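Just one protein chain is left out here, and the rest sit where they should.
By letter and in written order, the chains are A, B and C; residue numbering begins at 1 in each of them.
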Amino acid sequence: MRYSGFRVIKEALTGHKGWTPAWRDPEPKPQYDIVIIGGGGHGLATAHYLASVYAQANVAVLEKGWIGGGNVGRNTTIIRSNYLLDGNEPFYEMSLKLWEGLEQDLNYNAMISQRGIMNLIHSDAQRDAFIRRGNAMILNGADAEYLDLPAIKREYPFLNFDDARFPIKGGLAQRRGGTVRHDAVAWGYARAADGRGVDIIQNCEVTGFRIENGVCKGVETSRGFIGAGKVGCAVAGSSGRLMAKADMRLPIESHVLQAFVSEGLKPVLPGVITFGAGHFYVSQSDKGGLVFGGDIDGYNSYAQRGNLPVVEDVCEGGMAIMPMIGRARLLRMWGGIMDMSMDGSPIIDRTHIEGLYFNGGWCYGGFKATPASGMCFAHLLARDAPHPNATAYRFDRFQTGHMIDEKGMGNQPNLH
Amino acid sequence: MTQKNRLSGGQIDRTKPMKFMFDGRFHQGYQGDTLASALLANNVRLMGRSFKYHRPRGPLTAGSEEPNALVELRGGARQEPNTRATTAELFDGLVAKSQNRWPSLAFDAMAINDRLSNFLTAGFYYKTFMWPKAFWEKLYEPVIRKAAGLGSLSMKADPDEYDKGFRHCDLLIIGAGPAGLMAALTAGRAGAEVILADEDFSMGGRLNAETFSINNEVASDWAAAAVAELSSMTNVRLMTRTTVIGAFDHGIYGAVERVSDHLHTPDAGKPRQILWRIYTNKTMLCAGAIERPIAFDNNDRPGVMLASAMRSYANRWAVTPAQRVAIFTNNDDGHRTAMDLHAKGVKIAAVVDTRPDVALSDDYQVLRGAQVLDTKGRLGLTFAEVKLADGTERTLECGALGVSGGWNPNLHLTCHQRGRPTWDEALSAFVPGDNLPDGMHVAGAANGALSTHGALETGMKVARQALEIEGRAGKLPQAEDAPVKITPFWFVEGTTRGWLDQQNDVTVKDVKLSHQEGFRSVEHLKRYTTLGMATDQGKTSNMGGLAIMAELAGKTIEQTGTTIFRPPYTPVPIATFAGRIKGMEFHPTRLTPSHYWAKEQGAVFVEVGNWLRAQWFPRPGETHWRQSVDREVAATRASVGVCDCTTLGKIDVQGTDAADFLNKIYCNAFAKLPVGKTRYGLMLREDGIAMDDGTAGRLAEDHFVVTTTTANAAKVYQHMEFARQCLFPDMDVQLISTTEAWAQYAVAGPNSRKLLRKIVDAEFDISNEAFPFMACGNITVCGGLRARLFRISFSGELAFEIAVPARYGDALMRRLMKDGEEFNVTPYGTEALGVMRIEKGHAAGNELNGTTTALNLGMGRMVSKKKDSIGSVLSERPGLNADDALKLVGIKPLNKSDKVTAGGHLMNAQGPVDAAHDQGYVTSAAFSPSLDSMIGLAFLKSGEVRMGERLRLVSPVTDLTVEVEVVSAHFVDPEGERLRA
Amino acid sequence: MHDLTPITALGGLAPQVDTHGGVTCTEVPDVALASYAARLGQEKLAQAALKKVLGAAVPDVARLVEAELAAFWMGPDQWMIEAPLARHETLAEDLANAARGVASVTEQTDAWTRFDLTGDRLETVLELLCQMNIRAMRAGDAHRGSIHHLGCFVICRGAEHFSIYGPRASAGSLHHALVSEMKSVL
Partner (left out) sequence: MIINHPLLGPRDSSEFVYLGDASLINRPDPDAEDRAQSFYEYGYLRINPAGMHRELWFHEAGDRSWLVVTRDTTTHEITSVEMARDVARAQGRSK
């Protein structure tokens, strides 16, 4: 069924009888060409592009619970491509371009809102680093804009310019950055993939891989064995848990990242703002809630919940940079499992097991990467070669010393 | 100022009348009122508008679970959007206005949405607004954003103060109703350290809202007596106006105390609120239960409220929402409301009970087996349409309708660690499951004991269990023990626009539609319809939605499951989580020993980490910072300058294995460093990347003083402790930071020795022979003050660093300035320091950026192959040793007047300018007075073999392209003759 | 005798004193400090040597001992020694001599700033400043923790007398925290 304004009107006038399920609820087939583990943003996007770009129709997505229940349903909805390193920037810029055409591609309004993202600068060293980054973005074909203090004051008059412990000195803006209605991304990809024949199978937990002399033949699941020519894993925070079933140790730790939303408020913020001298970034949803977050709690966790110190740390940052939010009330706090890699950058690669492919280690970058991750993983699965924009995301880069370390924090995941 | 709906009795103080304003109109209430009770007393039912359809709304509840009666409280910078009128305590001069309406509450233009509601069903926005593509940001979204949201912020900085506090106890009791009070009495009498917290301003919970008695006294009097006894116990701390917002790991609870919200403005120096972190061994959740509504068409009109709320208003606040009221119930509790209001002289139009077999009443008519089908009244309830058991319909005239669909145990906090509730058939409600947060127990209505007796009994029993109290239990007070009589009934058949989530406008129809479209998991239902995502987080709405979803899916409610309750229990101001950590107090400020002196000199300061350092010292007539910096550099290179470098980290390393330890920590060798000598050291992370650099001076065989960069001091100390305790546990090494113990000043320039000669006591020979480059030692100055002297140089000049106890730093700086007059001694700041180190080609933070290796820094040969050191193995990886690896070089513009920008990228002189042809980047840049040109340090591919090559420096983001030449990074005195002079 | 004039951590010539609601916060600059850490394998000898100097048993974990000199526990086999300021020129040296190579001694006098809180409602002030269980602290307890993001020692010398040692360079921030919380609750 095609969605449109006319359709909405027609259904309204005929009692909404005509709306059909956004995706089918099929029984798993015994064998697929490609099975994707993980019904999150990346898995569903991979399925969509496999079907729509790489002409792979015999595909299933297996989801342990309900689709979109992982990080795609619990992030802070930001999209941007303001990366520094050549291993990352072309990939994230490709992602941003895919976001820009996503709604038409999916016939689903994910409320992609390119209202800009602003990284505030508080020291000379930070300015040097951000100018280097802005240049890298432009040299990679993305947009970036350096704003001096007067410009920041004009655009963000509500920031703390009076008694800031770390005064604002400028900012690096990416005007094409913004936010997306996160749940809609999962639903839109699911609906589009389903429309092209992909089986989306919920409540189907993968309990093991069937590996015969070095070749992956399929997966054991809570709904029986499902054979597959190729198996792609895209389970983000559960990567460690899942790949252990294939006896793999990964350059990844799972950490908890908390996010927060305030009560609904009339429009306050023009776009995404990130505080450069503390751990705080914020945007405002279409519903009016301030959606904000900061750093991961910092310890390994699969619990999907965090603790007070980080809540306080984030709010301290918020009050330091925009004290006008003080009387807005924090409504809800939740946690997601971040697959923090050893250099802060992801992995999209084959494993040493033939027919078994891996996509993970997204750290904070997972949501904004969703379309490109899906496209590149689909490319790898369909062509058995890395997508040109994802050639650096190899498993062996840590062995060979080709890390992609945006923050320069080294092999300590909780610092990325 | 009439209070038309004020009844007799209640717990308000009629001797303290209070004047307040709502939407520009003055009203009067009394001490003890909430804004909602006072407005109802004045016959104001309309208090807000709903989120999506802008429907008129009045209070649904009398507590913090309120979804409807949200107002903007106070004004100016203290404006508080979305404040619940049902919990806002009345104070004299209170000002509130309604929100999310235009132009006025009574006439809201956006109410047009209600007319269009058939088009604006669940998730409609996912299906449209896609064409034309560009219209979303430009047209659709701004309109949607303007319509959305609830209240508005003042956009001014919050003027109030907030505090954070920490309390420890044996037992934390959450909720001071019958169960909580009984538990506190039991634990308190047993001598335990108890904290009893309640969100209300008066303890007692439902006891303050009911008419029955305990031990033959009025329930609220019994509660008052219990509170009096508890407050006399030193081991019991009572926290009223305190909401426990979250159950976190290992018995840590967050609680918010509203210290001043019931005042016009906080008293001077006093906080508005305090965020408490409560550490407890055991916790008792005694949070009671929350009544739930029944869905029927137009069940959202002002005047339709929960029956228990109606009872609270009548009994506690002596208020009725209208002179003539009706009740709609599926259980016995609804009849209590009718009895209490009747007793207070309120006309009961009828009690509509869905059950066919309930008792009749002599006082008012009971319609058995009947249902409310619909209501009327544009801005407030006027009539209720009722369907009788025999199928006939009747219209009831009433200004208020109390609805009782049964009670939900208030188990919010039991879910904060992902515990799942279980279904109780008898109560037809969820009760706490068995996977509670560690140490948590639940008692009273929160655990399904819905009678007063049940609450008192479990309160005592569970407290004794939790604290393992031995001996005979005290006597239990006498109280009513009515059994729960309920027949589950969730929504009236045929209902379309029956509201489930009254704030977010989620109706029965929306739930049906989301099911029809395949959003069948409760999480999908919630996200697709926004059910339970309003500011009340579904406390009154979730159950109805679940029940309908269960019916549609042909499952039980238990199989359908629930969404997760997340902290906080009620919304908390962001400022409360920050406390005093904001503004200038966001981080502690570290001042250098010469700070006060520098201030006198009119120095300009800059934040470096938490330090404030002098950036430059303007002199009269200098109009641009460059003039000051250039002068400071020139004067230092010409004669002598002084710079406070106390901020550099200093770590005292002692022990018989100190030298071997440094051999592990630094990639270059230290074992053979003679006593009295200092050496530059480069520290690698285990991954082979440069971590930090500095010097280590050997004061004795077993004693080194290590310096770190200002930024990395804490990190390096932690790293060294890791090596000491975890990697080399048998090394005899002791570490301690001495950063702040010493005021350390760099004295640099050709005349530095002459100046120091006047300070350092005569018995110490600091001549080049006796105290050569890289010497160090203990000395005394100014007639016997202990001090340390290091002959090290960051500027490239003949230079020393002299250290004295921090308290003498101020005096030493003044002395250096005085004694240095003859040499035109010049204080210099971090800018001049930076210029000189760039001129000298010394790497600093911009070069040690966490991705560079010793090889990149041109120190590849320093990494000793003769010994093991942290990072040496992984530094050998091929990717870190590529043939065209980045190397640190200097760059100079071909045209002296051209600008050089740090952060600029290097491109070949010809060829395309893009990422694929990137040759490297500029890390640091400065104007060099010595070369009368801007210069820069850069990382350049194969830099070491490209000296003299011409490149383009491009910085598109700052719109700059200049031609530069690659030169040695050592712009000044490359041979190092000066510093050895 | 040298002729340099010291200033206090708050930048004054005389210690600062603030009183509010019956609690007094006093800057205490006249203390000499040195850390004393046992050498590996020499723990017993090091303790014996320290015991001599102190004239009392070496303080246990998180405890303070006040005798001829005072000492409080810093970490495993490590203590901070308090002495009258007059000794600051030689305290570290004296301790090192007493230790004779079984302990590492480091001069710490000006690494710290000390504020003493006296009065009868210290619990209500301190519970707004630090996470430790102030209510349970008894005379002689010496805990290290953080106050408004500053690493501090909180030492109970009696129900109505606490000492707080914080990093000297941040004396202003620490002082601001102490005084504003005094005003907040008293």
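Just so we're on the same page, a contact is a pair of C-beta atoms (placed from the backbone, for glycine too) under 8 Å apart; a residue touches a chain by one contact, two chains touch by 3 or more.
Computed from a predicted structure; not experimentally measured.
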For the chain not depicted, the shown chains it touches: A, B, C
Touch criterion as defined above, residue of B:718, B:768, B:895 or B:961 at the omitted chain: B:718
Options A:20, A:222 or A:399, residue touching the unrepresented chain: A:399
Selected residue (touches chain absent from view) among B:554, B:674 or B:729: B:729
Residue of B:425, B:438 or B:977 touching the missing chain in the full complex: B:438
Given A:208, A:309 or A:388, the one touching the chain that is not displayed: A:309
Interface with the unshown chain - residue positions in chain C: 61-62, 73-76, 131, 143-146, 151
Interface with the undisplayed chain - residues on chain A: 238, 240-241, 244, 249-254, 298-303, 307, 309, 342, 398-399, 411-414
Residues belonging to chain B that touch the chain removed from view: 248-252, 277, 279, 417, 438, 657, 660, 686-687, 714, 718, 721-722, 725-731, 868, 872-874, 876-877
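Heads up, the rule we're going with is that only the chains that are shown with their structure count from here on.
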Distance from chain C to chain A - Cα centre to Cα centre, in angstrom: 49
Mean-CA-position distance for chain B and chain A (Å): 23
Centroid distance [mean C-alpha coordinates] between chain C and chain B, Å: 32
Sites on chain B at which at least two other chains make contact: 164, 277, 581, 585, 587, 589
Residue ranges of chain B touching chain C (in the complex, touch as defined): 161, 163-168, 193, 269-271, 274, 277, 279, 580-581, 585, 587-592, 595-596, 610-611, 646, 652, 654-657, 702-703, 730-734, 736-743, 780-786, 804-808, 810-812, 815
Touching residues (chain side chain A, partner chain B) in the complex: 3-5, 7-9, 12-13, 16, 19-23, 25, 65-66, 68-69, 73, 86, 89-90, 103-104, 107-115, 122-125, 127-141, 144-146, 158, 160, 162-167, 172, 181, 183-184, 187-188, 202, 262-268, 277-278, 284, 286-288, 303-305, 307-308, 311-312, 314-320, 323-334, 397, 399-403, 405, 407-411
Of all residues in chain C, those that touch chain B in their complex: 1-9, 11, 29, 35, 37, 39-41, 78, 88-89, 104, 106-112, 127-128, 130-133, 135-136, 148-150, 167-174, 176-177, 180-181, 183-184
